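One structure coming up, written as structure tokens, with questions to follow.
Just one protein chain is left out here, and the rest sit where they should.
Here is chain A:
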Amino acid sequence: MEDKNSKSPLGDLGVGIINYGAGNIFSLTAALDRLNVTYGMVNTESDLEKYSHIIIPGVGHAGAAMEKLKGTGLVEAIKKLTKPVLGICVGMQLITEHSEEGDAALLNIVPVKTKKFDKSLNIKIPHMGWNAVSPKNNSLFEGVEDNTQFYFVHSYFIEYNPTFDIASADYGLKFSAAVQKDNFYGVQFHPEKSGKAGELVLKNFSNLSL
């Protein structure tokens, strides 16, 4: 257990969560509470500057999520960020170039594509449940052993690209469970629902310094 009295390593403002209405964030904030990581909501461009780390959450339809994100007017400011940014699930897909879900052009921060799982691979869709993840040597996965299981719920996946992949998983085919480009990170699984391993990833992210 973490020491409840220890101060957040991030200073007072901690993690800023992009508040754009794509899915519920109660579980995410609950996980940050359990980890003693301070956080707040990012609604405007000036909010982005208050926090040392930024999380882009997201559940649901990637195309629709992108439209909602555009509606906040934060797109260009997010692209310019130099502090650590973590996209979770659909939030991860948003940092890619394109999604087959709604044939949507996305933020294109990480130049890889989000594709639909193909039934012909003899898999059930959505990919729902605990699956083994093989992390590469990366600060986000520090202390996470190879083949540790994380909780996934998704019907679209991010194509495996060795340049940006920092953790892969298999479901009918090999896909990226996590990607990184510079200060931008993305995880397809839900760290807030992935037991102790997920909490470790969130903790590692909150401790990232560039």
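Just so it is clear, a residue touches a chain if its C-beta (ideal position, glycine included) is under 8 Å from a C-beta of that chain, and two chains touch if they have at least 3 such contacts; residues count from 1.
Operating definition for what follows: contacts and distances are computed from a predicted model.
Q: Name the omitted chain as UniProt records it, choosing among "Imidazole glycerol phosphate synthase subunit HisF", "Proline dehydrogenase", "Oxidoreductase" or "ABC transporter permease".
A: The UniProt record for the chain left out of view names it "Imidazole glycerol phosphate synthase subunit HisF".
Q: For the full complex, which residue in A:Ala31, A:Leu69, A:Ile158 or A:Leu208 touches the chain that was left out?
A: The missing chain is touched by A:Ala31.
Q: Considering the whole complex rather than only what is displayed, give the residues of chain A touching the chain that is not shown.
A: Against the left-out chain, chain A lists 24, 26-27, 30-31, 33-34, 59-61, 119, 124-132, 149, 151, 153-155, 170-171, 190, 192-196, 198-199.
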